[in-house]
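Every protein chain but one is kept in place in this view of the complex.
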Amino acid sequence: NSESTDEAGSADTIRIVLTQEPPTLEACEANLTSTGVVMRSNVTEPLVERNPTTGDLDPLLATSWEQTSDTEWTFTLRDDVTFSDGTPFNAEAAAFTIDRAVNSDLACNVEGYVFGDDDLVVNAVDDTTLTVTTVSPDPILPLRLSFIEIVPTSTDAAAKVREPIGTGPYAIGQWEAGTKLTLERNDDYWGDAPAYATAEYQWRSEGTVRAAMITSGEADIAMGLGPDDGAGDLGLDYPNNETVALRMTAAIAPLNDIRVREAVNYAIDKSGITDSLYQGAHIAAAQLVPEGIVGHNADLEPWEFDVEKAKSLVAEAKADGVPVDEKITIVARNAQFPKVSEMSQVLQEQLTQAGLNVELKMVDTTQHLQYQLRPFVDNEGAIALLIQHGNQAGDAQFSADQYMTTTGAQSVYGTEAFDAMLEAASIKTGSERQAAYEDIFEYQNDEIVQFAFIAHQTGVIGKAANVYYTPNSSSGDELRIAEITPVA
Amino acid sequence: MTTNTQTATAPRDQLTEGEVLLTVSGLDVDIRTPKGVLRAVNNVSFEARAGRTLALLGESGCGKSMTAKAVAGLLDPVADVTGGTVVLNGTDLTALTPKQRLKYAGPELGIVFQDALTALNPVYTVGTQLGEAFRIHQGLSKKAAKVKAIELMRHVGIPQPESRVDSFPHQFSGGMRQRILIAMAVSLGPRLLIADEPTTALDVTVQAQIMKLLRDLRTESHMAVVLITHDLALVAEEADTVAVMYAGNVVETGPVREVFGSPKHPYTRGLLDSVPADVGRGADLKSIAGSPPELHRIPEGCVYQSRCPLVQDVCRAIRPALEPEGTSRTVACHFSASSDTKEPNNV
Amino acid sequence: MSKPPRNVNQLPTGGRAIAPPGTEAIALPRPEQADKKISLFHLLLKDRFATVAALVLVFVGLTALFGPTLMGDLATRQDLSATNRPPFSFGEGWAFILGSDSLGRSMVARLVVATQTTLSVALPAVGISLVIGSLWGVWAGFHRGIRETISMRIADVIMSFPSLLLAVVILYVFSPSAANIVLILAVTRIPIYLRTARAESAELQSRTFVDAARTFGTKPNAIIRRHVIPVVLPTLLTLATLEFCYVMLAESSLSFLGIGIQPPDVSWGLMVAQGRQYLQTAWWLSFFPGLAIVLTTVAANVLAAWLRIATDPAQRWRLTLPRKRMIMRIPAKEVQ
Amino acid sequence: MSDIAAHTLTGDTAVPLLEVRGLTKNFHVPGRGNNVLCALDKIDLHVGRGETLGLVGESGCGKSTLARTLLMLEQPDEGTIRFEGSDPFGLKGKQLLAWRRRVQMVFQDPFASLNARMTAGEIIAEPWATHTDLYPTKKARAARLQELMEIVGLRPSDAGKSPQEFSGGQRQRIGIARALALNPDVIVLDEPVSALDLSVQAQVLNLLNDLQKRLGVAYIFISHDLSVVRHVADRVAVMYLGRIVETGTTEQVFERPRHPYTAALMSASPQLDVTGTAPRGRIVLEGEMPSPLDPPSGCRFRTRCWKAEEICATLAPPAASSPDDPRHVAECHFPITADDLKAASGPVRSNDAVNLLAPRQ
Partner (left out) sequence: MLTFLRRRIVSSALPLLVVVLGVFALARLTGNPASLYLPLNATEQMRADFTEKNGLDNPIWVQMADYFGGVLRLDFGESLRTGESAAAMALRAFPATLQLAGTTMLLAVVLAVIVGSWAALKPNGIADRISSFISMAAASVPDFWLAIMGIWVFAISLGWLPTSGVGGPSAWVLPILTLLLRPFGVLVQIVRGAMVSSLSEPYIKLARSKGASEFRVVTRHALRNAAAPALTVAGDLAVGLVNGAVVVESIFGWPGIGKLMIDSILQRDFAVLQAAVLLTAISIFILNILIDLGYAGLDARVRPAGKRPKSSKAASVAEPKERKVHVQTAS
C-alpha cells in the first residue's frame, strides 16, 4: 500500500480533479467553466463578487460602487493590491481589463456571455476611481463586471494569453500540458493567506475515475460527479444553478400548436426523473432559473405529470388538423451532464407515451451548438433540444435575454408582447425587477411554452475526508481554494 | 572432390569392417490415425555392419522412413515404437529414456533426412547449424564451432568454405544443401549413418557426387550406412546388402547382387521387371498390377497377396515369416522356393 | 521448379502442398463415400468444444431472429420506480431474472433485443468487408503487377488512416445510424482481408493447377472463381471470425464515445458502454452484455478453427485423431 | 488448319507439327547488377506428328521453362513457335481457344497440379467449361468423361473422389486424362513420372505408349531419368543451361553421344547392372551448374568439361552435325568422335563406352 501513501499529497497541497483540462487560462474566458474553475478568485479577481449564498454583491478589488448617472457607474478601488508579478493594481489596470474584454476584437467569451453588443466606456479617473459608462441604462452593471477578472496592463491586448497574471491568492505555477496544473500561493496577497501552499489540478473525463481518485486518496476534491459514479459518502450535493429543459421549436409543426407543447410538459414525469435517476437530489423545475436567482418565481409549480391529459391535448390538436404524427427530434448532447443519455431516453419514451412521434439524437458539442445558437439548424423539422442552462450571474435577465426574446441567441420562439415585457424588466431594479421577472416566468408557462422544464440540478463534488469544504451554488464554476481547509 | 582426408570427427575407437553394429529385430511402429491405430512398420528386422552399406528398398509409403526414424528415435508424435529392439553397438536404444537418447544423437548415430531442400533451418547460417552439434555435445565456443563447421564444409567438398560458412541455406543449391546435411550427420563421427533418400531430389550428376562422398566417408571411418531409397539402380551400385520392404514388412534380404540376380520374393521380381532399361522402345514394360494395400486395410495373411501372381489359399490365411534362405538371405514368401524355380530374372 | 521453399509463414492451403513432406500419406486414407455426407456433423459431435461452441452460436442466432418478437416492448418499457434491480431476484418474474437497468427495463429483454442489433451490425460489417476485401485482394494478387501495387497502397492508406476519425466524421456528418456504423466498420476493415487474400492469391496463381487451367484457355475470372477463391476462403473465414470480435468491440468503443448505436436501439456494446458508470453500484448492467460478447466471439472462433480443419481435406484427419489415452490398440497380427 | 496429309508415326514429315526457332526467354530477377536470367537461349526444336521428343538435362537448365513457353504460359523474348506453320502467339479469341485445344500439358507434380478441392471428374471435365462447344450437352460430357477415365485406366465410378483419395499414379492418370480431354495433337509432358514409384511409373509409361499408338498424339517428354527417356523417346534433345547442346535420335544420343555433357549425364545415371563385378568408373562432374544469371563465356559447359580448351572460353561452339547423320547435331568444339568410342573396347553399352572417356583427374 506504499503507493497510495506516496500519492496522498502533503498537507500543503490540495489536489483537485477536474472534468477536463482548461483549454486556456485566459482571464477573459474565465466564464468558461473549465477555465473559471481554476482561475476565478484563485488567480485573478474581479472588482466585485457575487456571494453565491446570499446573492448579494460583495466588494473585492473595488471597495464600493454607485450608479452615478443613468448610464454611469463609479467604482472605488482598493489601493493596497499588487499583482503577483509585483505591479500595482489600480484603476488603469481595471480599465484596461474591461476594455480588453469587452471592447476589443479578441472575441472574449465573457463579452458574449454577460455583455450585449454595445461597448462600454471605461475611464480611470485616478488610481482608485473608475467610471464605466453604458449606452443604455444598466442596473446590473456591477453584477456583469463581477465576471471580469482583472489583469495587469502588461497583458497582451491584441491576443489572448494562456497564463495570465492576477491579484488572487494564488499564481499559476507549472502547467504540464495534458498532465497537471499547479497553482502556488501568492505570498504578497493582499487578503488572508489561504491554507494550502499549492493547488494541484488534474483532469479525468470519466466520472467514475474522478470518484475513484477521491476514494483511493489520490485527490482531495473531485468536480462534476454523477450520482452513480461511486463517490458514496464522499460526494457532496450542492445546488449548481443549472436547469435542464426541453426547448421546443414552437414555429415548426407539430410543436407549433401550443397544445402539443403543453402535452409535452404534461407527459414528462419530472419527479420520476429526479427521484430515480438522481436519487432525489434534483428538484423538479417550473422555470428556467432556480431559487436564489433574482427573478425566480417561487409560486410556480412544476407542470403536473399527467399522461392522460397529454394524450387528450394531442388528440385535441390532431382533431384540429395539427399534424401530430410529424416527427419531433429530441436532440441531446453527449456527456453534457450525468445521465444525460438516460434522461433523454426517458423523455423520448414518455413523449411517445403521450402519442407523439419522437426520435432521439445524441450529438457532440459542436453539433449541439448548431441547434442551440443562432443560426439554428432549420431543416430537421420540429426539434426539442435538451438544454442545460446555468445562471451563474444570479439574475434572471441573463437567462431571459438569451432564451426568451425573439432574437435571443438561444431562443427559438417569442412574441412581441413578451419581448416588450422582457425589455421593460431589464431596466427595473430591486423588487420591481423581481416581480417583473416572476411575471415573465409565469407568462412563459401560460402563453409561450417554449420550454418544458425538467429539473433544477444538484451538482456533486467529491471531497476527501482530509479536507473541509462546503460547496455552494458557484462551486462548479469557481472553486475557491481559499475556502478549503485541511482537517487538523 | 576434395582430397582432404583429415576428418572433422573426434578420434575414437576404429570399428572393424564387417562387424555387426546395428541390429534391429522385430521392430513394430504404430501410428494413431483417424481410422484407428495402424501398423506402419511390422516386425522389421535387419542388421547393419561397420564399413558396409545396407539398402532399405521399397516403394513410397512402405515404411522405410518410419523405420529409419524409429531407429533414430525421432518418430512423429503420432507414431510409437510398440515392439522390438534396436541395438546399436550393444545398447538397446528402445530401452533408453528420451533424455538418455540425446547423448546418442550425433556421436553414435547420424541421420540424413529425406528432404534436403527443407531440412535446414532457413533462419540460421549453415555455419551455425553445422556447429550446433559441437556446441551441444562438446560444449565448444561459438568460434570453435565455426572453425569445425568450416572444416566440415571443406570435408564434404564445398568450395571456399570460409566465405560460405555465413551463408544461409537458401543461398545454396540442392546438391550443396544435401552435402551440408551429410556433413552435419557425420560431424561427430557416428558409428551409424542413416541416409534417407539422400539423392532423390537431386540430378544424376549431383547424385553421383553425393554418392561418392558417402562412399568416401564410409571407407574413411568404417561407419555403417543404412541407405534408404527406392532406386533399384542406385542400390545395385552403392549397397552391399539390401532389405526389400513392402507395406511395412521386410519381404526379402540378402547381398545386393544375389537378391537382384535371383529375386526370391515375387515383389522383388516385379520391381526389377518394371525398370524401363533395356526394354525396347515402344514395348510395354512389365508392371505390377494394382497398388499397395492401405495400411489400415492390410489383409490377413501375406501382405502382397492382392498383387502376387503366385497367390494361393495359404497366402490368404497365413502371413509368411521372414525365413532364412541359403546362408546369407532371408525371404518372406510361402513360395520362395517355387519362385526360385521360375525363369531367372534377366536384368 | 523455381518455387521458393515453403516458408513457415505460408498458410496451409488445401491440397498436397500443406502436408509437410513425409506426411503426405496422411492425406491418403480414403474415406468411403458414404461416411463423407454425415461426417461433418459427426466430426462436430466428436469435438466437445466445437459442439458447445456450435450450440452457443445457434442459441445466439435463434435469439437474434426470434427474440425481439417474443420480447415485445419489454425491452423499452421503463419503470422508474424499479431501476437497477439486482439479478437473480426470483420474485419479479422471468423478465427480471437478470435484473433491471438504470431505467427499470428488463435486462433479459434488453440483452435479447441487443442480440439482434449487435448481429445486424457485426454480421453485415464483417460480411461486406469480407466480400469486398477478399475479391479485391484475390483479384490483385492474381494479376499482380501494377494492380497489386496500387491495391496494396490503398490498403496502406486505409490501415494508417485513423479509423476513429473516419468514424467520428461520418457519424457526425451523416448521423450515427446502424447503416453508417456498418459502413464505417466495413470500410476500415477491408485491408485486413485485402492483404491476406492478396498474399494467398499471389501464391496460388503460381500453382501448377492454375497453370493447368491456363493451358485450357480458361479466363482469369473463371480461374479465380474455380481455383483461387475456394482455397482462400477457409483462411478468410477464420479471419472473419476474429474480425467479428473486433467489430463488436469497435462498435462498443463507438458507443463509449457516444457515436455508436443510438438509444432507444440497444446493442451489447452500447449496454456495456452505458453500464460502465454503474460498475460499482450495478455491475450487472455491463457484465452481462460483456459476457455475451465474450461468449459469442469465443464460440465463433472455436467453431471457425474447427470448421477450417474440418473442411480441409488434408487436415481433417486431425479432428478424428483419437486421444492418446483412449487408443484402442489393434492387436498386432500374429504372424508366426 | 489441318492441311497436313496423313500423319506418320516416325515424325519425319516435311513440315513438322510443331517447330521452334531461336526461342529465347529471359527472366528479370530482383537485385542489383546483372538481373537478367537467361532461361532459354535460342532454342531450336521440332516435333512431328505422333512423334515423341525426349528432353533431358539437369535441374534448372530450362526444361520446364521451355514447356511453359510452348504452352504460352510464358511470353518468349525472341524466336518463333510454329504450330502447323502458324504462330500461336499471334492468335486471339476463338482461334486462340482452338489452338489451346491442340496443345496440352501434363505436369510434373501429380499432387500440385490437381486442385485438392475438386473431384477427379470435375478436374478432368474442367477444360470443357471453357471449350463449351466441344461436348455441348451434359450427357455428352458425362459419356466422354467416362470414356476418358477408362482410357487412362481409372474406374469411372471414382469420378466423385477427390485427388487425395488417389495414389500418385492414379493422380497422374487424372492429369493425363485432363490433357486428353481436348483431344490435343501434342502433349507436353513435364517430368510426368519422376514423382512416381517404379511400379507405378511402369504403368504410366505403358499408358502413354498405348495412347500414342491409339490416338497418334505427339509427345514432348521431359525427364531427367535417362532410362525412361530412352524407353519412350524417338528423338532426344539434351539441354544445358538454357541451350540445347545435342539432338539426335534416341539411339544416336544414347549410344554415340557427341557432347561431353551428354556423355557425363549417361555415365552419372546409375545402372541396374547386377552382372558387373566391380563398381564401374564413371564421369563425376566437378562442381555445380553455373548460375544462369552469370553464364560462362563461350561454351556454357566449359567450366565443368574435362575437354575444355582455351577456345571454349572465347567462342561459343556452333551447332555441328555428325558426319554420320546430319540430324545428329551437337554444339561442341571437341565432340566425342566415333574413334573415341571405338577405342572403348568390350560390348558397346553406352555407359561402358563413356567410362573410358573418364575425366582427367
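Labels A, B, C and D are assigned to the chains in the order they are written; within every chain, residues are numbered from 1.
Simple rule for what comes next: a contact is a pair of C-beta atoms (placed from the backbone, for glycine too) under 8 Å apart; a residue touches a chain by one contact, two chains touch by 3 or more.
Predicted model only: the values in this text are computed from it and were never measured.
J.: May I ask which residue of B:L22, B:V86, B:L152 or B:M184 touches the chain that does not appear here?
T.: Final answer for the missing-chain contact: B:M184.
J.: Decide which residue listed in A:S84, A:T97, A:Q410 or A:Q444 touches the omitted chain of the complex.
T.: Considering the complete complex, A:Q410 is the one touching the chain left out.
J.: Looking at D:S86, D:N183, D:S291 or D:S321, which makes contact with the chain not pictured?
T.: That would be D:S291, which touches the missing chain.
J.: To test your reading of the contact rule: which positions on chain A touch the chain that is missing from view?
T.: On the chain A side, contact with the omitted chain comes from 1, 3-4, 6-7, 23-24, 107-113, 116-117, 159-160, 162, 177-180, 202-206, 208-209, 212-213, 215-216, 218, 230, 364-367, 369-370, 373, 402, 409-410.
J.: Provide the residue numbers of chain C that touch the chain removed from this figure.
T.: So the residues of chain C touching the missing chain come out as 2-5, 7-12, 20-23, 47, 49-50, 149, 153-154, 156-157, 159-166, 168-169, 172-173, 195-196, 198-199, 202, 235, 238-239, 242, 245, 248-249, 252-253, 256-257, 269, 272-273, 276, 279-280, 286, 290, 293-294, 297-298, 301-302, 304-306, 308-309, 318-319.
J.: Can you list, in ascending order, the chain B residues touching the missing chain?
T.: 69, 72, 74, 102-107, 110-111, 113, 115, 118-125, 129, 132-133, 136-137, 167-168, 170-174, 181, 184-185
In this text, only the chains that are shown with their structure count from here on.
J.: Per-chain Cα mean versus the mean over all protein Cα atoms: which chain has them closest together?
T.: Smallest centre-to-centre distance to the global C-alpha mean: chain C.
J.: Where the CA atoms of chain B average out and where those of chain C average out, how many Å apart are those spots?
T.: 47
J.: Determine the centre-to-centre distance between chain A and chain D, using the mean Cα coordinates as centres, and give it in whole Å.
T.: Computed value for the inter-centroid distance: 91 Å.
J.: Give the residues of chain C touching no fewer than two other chains, as numbers and ranges.
T.: If we look for residues of chain C contacting two or more partner chains, we find 28, 30.
J.: So which stretches of chain D touch two or more other chains?
T.: 59, 167
J.: Which part of chain C faces chain D closely enough to touch in the complex?
T.: Touch list, chain C to chain D: 1-2, 14-17, 24, 27-28, 30-31, 33, 207-209, 211-219, 222, 226-227, 230-231, 313-314.
J.: Which chain D residues qualify as touching chain B in the complex?
T.: Within the complex, chain D touches chain B at residues 58-59, 167-170, 197-203, 205-206, 209-210, 213, 224, 226-228, 230-234, 250, 264-265, 267-275, 279, 282, 284-289.
J.: Which residues, counting only chain C, touch chain A once they are in their complex?
T.: Within the complex, chain C contacts chain A at residues 76, 78, 80-81, 83, 102-104, 172, 175-176, 257-259, 262-264, 274, 276-282.
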